[in-house]
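I'd like to ask you about the structure that follows.
On to subunit A.
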Amino acid sequence: QADLLSDIKAKGEIVAATEMHYAPFDLLKDGEYVGIDRDLFDEIAKDLGVKAKYLDLPWNSILPGLEAGKFDFVVAPVTITAERMKRYNFTLPIGNATVALAKKAGDTSISKPEDISGKVVGTQKGTAQLEQLKAFSESLATPAEIREYTNVDEALADMAAGRISGVANSLPLMGYAAVQRPGLFELVMPPFGDPKFFGWVATGDENSKSLIEAINASLLKMHEDGRLKAINEKWLGSNPDLPTTMPDVK
Partner candidate 1 sequence: MSKEQMTTTADDAIITVRNLSKYFDDFEALRDITLDVKRSEVLCLIGPSGSGKSTLLRCLNFLEQYDGGEVHLDGELIGWQDISHNPRKPLSGEALRKQRQHIGMVFQHFHLWPHMSALDNVAEALTSVKKLSKKKAKEAAMAALTKVHLEDKAENYPANLSGGQQQRVAIARAIAMEPQVMLFDEPTSALDPELVGEVLSVMKDLAAEGMTMVVVTHEMGFAAHVADRVAFLDSGRLVTCVPPEEMFGREPDDARVRSFLQTYRERNVV
Partner candidate 2 sequence: MNFSFDTIWHNLPYLLAAARWTILISVSGMAISLVWGTALCATRLSANPFLRGAAVLYISFFRGVPLLVQLLLFYYALPYVGLDLPAVQAAILATGLCSAAYTAEILRGALQSIPSGQTEAAYALGIPSFSLWRRILVPQAVRIGMPSLVNELILLVKVSSLASVVGIGELTRISQNITGETYRPLEIYITAAVIYFAINWVLSISGRLIEKKLQIG
């Protein structure tokens, strides 16, 4: 029986894939990979006593790549859902994935999430946040029209171009966009829908179990010694309340 953790330790290197296109978790700044995931995982690799090597892949090919064994682990933030848990092994939460809304700066018609009622809102297709947004929209008097984009950039670009009034995605992402282009985007508080969390994933089979356990242990250690807090404050300016046990998912 192969064991991923011992393989990695024997190699002295863990190859982790992500899409370097999900600020503030993963981004390419001045040609270098940085972000919350990077900072966190560097620490974890240190704990494991191995070197971390990062790969940039489009989201479409990350999970197929994982299954084909082209790399060991996915450090992209993946929203923890029941359906996904059937197929993959998740780590403990590493970020808040609750949906939040961004609007065009200066748009006075929207001051709270419910104001999207009857308006057009964009989001990334195939995400857990889309499901949340749909559910939320249904609960409104007049539901919002929801447009799905292959990428959140395009949704934001379309909002800047004036075709849509809001973009919904995970709270950290929307917050970061608002900070980066203050004159253009604005975060609408509070987040809405069910609280959701991001985790990292490994293959769903037995031999990645030990790796997940080791990473979880390392994460818990970071919870305690304040490294997690420091990293989050560096990127978000605040510290999300992340659970230290696996959250309940329906």
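We adopt the following convention: contacts are C-beta pairs under 8 Å (C-beta built on N, C-alpha and C of every residue); 3 or more make two chains touch, one makes a residue touch a chain; residues count from 1.
Inclusion criterion for the candidates: all candidates are chains of the complex that A comes from, given by their letters.
Worth saying up front: this structure is predicted, and the values here are computed from it rather than measured.
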item	value
Which of 1 or 2 touches subunit A - same complex, any copy	2
Residues of subunit A touching candidate 2 in the complex	17, 20-23, 27-31, 55-58, 60-61, 64-65, 68-70, 151, 153-154, 156-157, 160, 177, 180-181, 183-185
